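Once you've had a glance at the structure underneath, I'll fire off some questions.
Every protein chain of the complex appears in place save one, which is left out.
And then chain A:
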């Protein structure tokens, strides 16, 4: 178990991490989520004793990382796959790490096989592709057969095959009862791997909750409807959502305190607070033809955007904030996730 308490890191007047407290438990994948610059990497470096916290502490099963006798046997970490000496072979790189923690050389052979690097074990790692470097970093993390694994943005820059491989690996590690803590700025990635989420923005904790709860609590689906008589339909639905006769909410009724309403988006309407069935009934009752009627499920990405919009570094900076909204609209349009790469 990892226990972070009141973790704070200041660089001069800049606060990178601000009084962060959370726990990471074993047996599932915990996603550590936040926009770029939110303080994820700084937090992870502090967890691993590389950076000194200005205040607060992190304990790994009750002990600070720096005091672990053979840390690689307790915690495996992948921070930066390119943080290796390019002139060394993959085997020698792993061997020097193994020796420092009293891990037998036979284990090096094992992790090379697990990560599919046996064939290139005698090649210098400077010539490795990003995907191969990532595998080597994971081999190093697995070296000591640790109970706790930390991965910082492990899928960044990987091809779909590599992403799938890492996803499966993390799931399997968690299924074995290990603690898996993985950071990402990609909500869609976390949606597919993490069971639990710790969301931070500007160094502060925004949410610490299960992934399912996170989606349902912070976002809401809607009904998309198109009609040749859009203004009439809008007026009709406006009345219906307003007077409480709407007959059920969109999504699965977890939208909570969201206001119901109808908004015009180009050639279609977005209706919240009504099910698609209720919208269809209402339109039929008024004799209005519909060209499209669809329920759009709440997206994790949208929930994340909504939560972190306040806390992104560029929030409110005009163009940046505007772009954020457009991107979100794009996802609603497609009715599914859009990879946000930056």
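Operating definition for what follows: a residue touches a chain if its C-beta (ideal position, glycine included) is under 8 Å from a C-beta of that chain, and two chains touch if they have at least 3 such contacts; residues count from 1.
As a working rule, contacts and distances are computed from a predicted model.
Undergrad: UniProt name of the unshown chain, from "ABC transporter permease", "N-methylglutamate dehydrogenase subunit D", "RNA polymerase sigma-70 factor, ECF subfamily" or "FAD-dependent oxidoreductase"?
TA: Checked against "ABC transporter permease", "N-methylglutamate dehydrogenase subunit D", "RNA polymerase sigma-70 factor, ECF subfamily" or "FAD-dependent oxidoreductase": the hidden chain maps to "ABC transporter permease".
Undergrad: Touch as defined at the start, partner being the missing chain; which of A:7, A:20, A:33 or A:48 qualifies?
TA: Answer from the full complex: A:48 touches the omitted chain.
Undergrad: Among A:17, A:33 or A:79, which residue is in touch with the absent chain?
TA: That would be A:79, which touches the missing chain.
Undergrad: Can you name the residues of chain A that touch the chain not displayed here?
TA: These residues of chain A touch the chain that is not shown: 45, 48-52, 65-68, 71-72, 77, 79-80, 82-89, 92-93, 95-97, 99-102, 140.
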